[in-house]
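Everything below concerns the one structure shown next.
A single protein chain has been omitted; all remaining protein chains appear in their positions.
Residue numbering begins at 1 within each chain, and the chains themselves are lettered A and B in the order written.
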Amino acid sequence: MAHSDIGSQLVNICSMLLLVTTFAIVSQRRLSACVDLFALQSVFLAVTAALVAFLTGIHHIYVAALLTIVIKAIIIPLILKRVIERLNVTRELVLNINIPASLLICGGLVILALSVTQPIKELGFLLTKDSLAISLAIILIGFFTMISRRKAVTQVVGFLVVENGIFLGATAAAYGMPLIVELGVFFDVLVAALIIGIFTHRLQDTFDSVDVSKLTGMKE
Amino acid sequence: MIESAVIQLLQAVVVLVVSPFVIGLIRKVKAWLQCRQGPVLLQPYYDLAKLFQKEVVASSSTSWIFTATPYILFSSTLTASLLVPTFLSQVPLNFAGDIITVVYLLALGTFFLMLAGLDAGSAFGGMGSSREAIVAALTEPAMILSIFAVGLTAGSTNLSTIVHKMALSHGIMSDPPPHLLALAALFIVTLAETGRVPVDNPATHLELTMIHEAMILEYSGRYLALIEWAAALKLLLFLTLLSNIFFPWGIATVMTPFGMAVGTGVWFLKVSGLAVLISLIESMFAKLRLFRITELLGVAFILSLLSLVFYYILRVQS
Partner (left out) sequence: MNFNLFSLIHGNFLIILVLYGAGMIIPFFFPRQPRFQNLIAHGAAIAASTAGVVLGVLGLFADSPPVFYSLSTLPLLSIQFRLDTLSSFFILVISLSGVPVSLYATGYVREFEGRYPMGVLGSLYNAFLLSMILVIMADNGFLFLILWEVMSLVSYFLVVTEHEKAESRYAGFFYFVMTHVGTAFIMICFLLFYQENGSFNFEAFRSSGLVMPQAIQALVFLTALVGFGTKAGIVPLHVWLPYAHPAAPSHVSALMSGVMIKTAIYGLIRVYFDFLGGQFPWWWGFTILVVGAVSALLGVMYALMEHDLKSLLAYHSVENIGIILLGIGAGMIFQSYGLSHLAALGLLAGLYHTINHAMFKGLLFLGAGSLLYSTHTRNMEEYGGLVRHMPWTAFFFLIGAVSISGLPPGNGFVSEWLIFQSLFLSFQIPDLLMKIFLPIGAAMLALTGALAMACFAKAFGISFLAMPRSHHAKQAVEVSLVMRIGMGIMAAYCVILGLATMWIIPLLDRVITPFTHISIAEKVISGRGWTIEPMGVTFASVSTPLLALVIVFLILATLLLSLLLGGWLRKRFYKTWGCGLNLKPRNEYTSTGFSQPIRQVFSTIYRPTVKLETEMMAESRYFAKRMRFELTFQPVFQKYLYDPVVRFFLAVADRFRVIQAGSLHLYLSYIFLTLVALLLWTTL
């Protein structure tokens, strides 16, 4: 059993790093740093997936890991970086909720996730079962990021963090989804990132700002 | 009994002797990183010797608090250092206080230092005390929580027990996720508590940025020497905590002369390594604005909270 013990230990470390990068994103004001951290998180996610693939011998997870690297750690960050460069927004100056408070709220979300998944976990038998709580926490924090930030780019990052959380959850709960579903999801995410990128441009053109709270002005 | 007293005395001497060296090392490495020659490694010793010889110039508006503070600060910091395992995992004096006591003994020194800052009546001292107050306050929760997270593994807050158990279970490798997080949190706490960049800059005397230096601006002569030495002791104490809790490799777990000699050597290397790390950080990062320190310490708090959570996520199963 030593092999699987070390295996689950490694999976745990990786999911810890995933959660820590999520918190790092919450604590960052600089947009490009947020994107970098997202890329880093995706790398950790890919490593987790690869580890699970290795430990379980389910080969299609390798494909998902590879796709994660290519799409989430390389292509999407590049797109977002270009958006940032083109729009010339580097910092999130106005926050809906200040950073220490956001961190505390996210800490609360982690505890919530932990307590909610507690009963499920006791039924679990997979070596990744500890990651379920973490994936839920990442999803919640991603959502929270989308709520608390005002710049469209950070909201995209929040959205992508949610997606990463879902991916981790799927890996944790069921050793990944069927390959075809995953391919579809990756495609969706890519398209979503592209669309939001374009949308951000339009926002900039129309309102001279990427502050999404300006959208409320459209209701008349 | 006598054996214990000798060991405690030995520990006091060792930390007193080594602490200025750590300051010197940090300065030297920083100088190298900035392509300077830098002062010799033993410069802090020369400084202390010189300061002890010098006449004291005290402000005429100060009271006995100002005079008493250096002694109280120095002895409370030294008392705290005596409780922390250094080269031997089982400190004879460990029953006098656990890690919470260590934290509060350091706070006692800080409290008097804040008073001394206010005593001279200059705006600098008040500014220093006021800033020290907020930094100390925000550091405390992160410190207690990370200590708890570490203490859980050993099922104790007794430092000797923690270090002893960690030493027997190979330190950080026994349960990496919570320990890594607690280590990160405690490292940030160390930077904040000992007044290093990015929280405070020990090398500055610029009004708007100094914290610790502002409080002790009025001190001179042997008072200053005691305060500087106490600051070095405090830094060494935190580095010892970090190295012996998380990397207890090589520490003597039984009381043998050979083991303790090895323990001292390994401890010295570990502490020096951490000191180099601190000088790297001081060279890489700029000092944060005062109100950004909140964010840094918020991160430390969250890391320690996560450490606690991870401890239980991993523990409740099976």
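Criterion: contacts are C-beta pairs under 8 Å (C-beta built on N, C-alpha and C of every residue); 3 or more make two chains touch, one makes a residue touch a chain.
Worth saying up front: this structure is predicted, and the values here are computed from it rather than measured.
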item	value
Listed residues B:252, B:274 or B:305, member touching the removed chain	B:305
Contact residue for the chain not shown (choose from B:65, B:168, B:206 or B:269)	B:65
Among B:86, B:264, B:279 or B:294, residue touching the chain not depicted	B:294
Of A:101, A:146, A:166 or A:192, the residue in touch with the unshown chain	A:101
Contacting the left-out chain in the complete assembly, out of B:7, B:114 or B:188	B:114
Missing-chain contacts mapped onto chain B	48-49, 52-61, 63-65, 71-72, 74-76, 78-79, 82, 93-98, 100-101, 103-105, 107-108, 110-111, 114-115, 117-127, 129-131, 133-134, 136-145, 148-149, 151-152, 155-158, 160-161, 217-218, 221-222, 225-226, 290-291, 294, 301, 304-305, 308-309, 312, 316
Where the unshown chain meets chain A, residue by residue	98, 101, 111, 114-115, 118
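Everything that follows uses one rule, which is that only the chains that are shown with their structure count from here on.
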item	value
Chain B-facing residues of chain A, complex	9, 12-13, 16, 19-20, 23, 27, 99-100, 103-104, 106-107, 110-111, 114, 118, 121, 129-130, 133-134
In the complex with chain A, residue positions of chain B that touch it	176-177, 180-181, 294-295, 298-299, 301-303, 305-306, 309-310, 312-314, 316-317
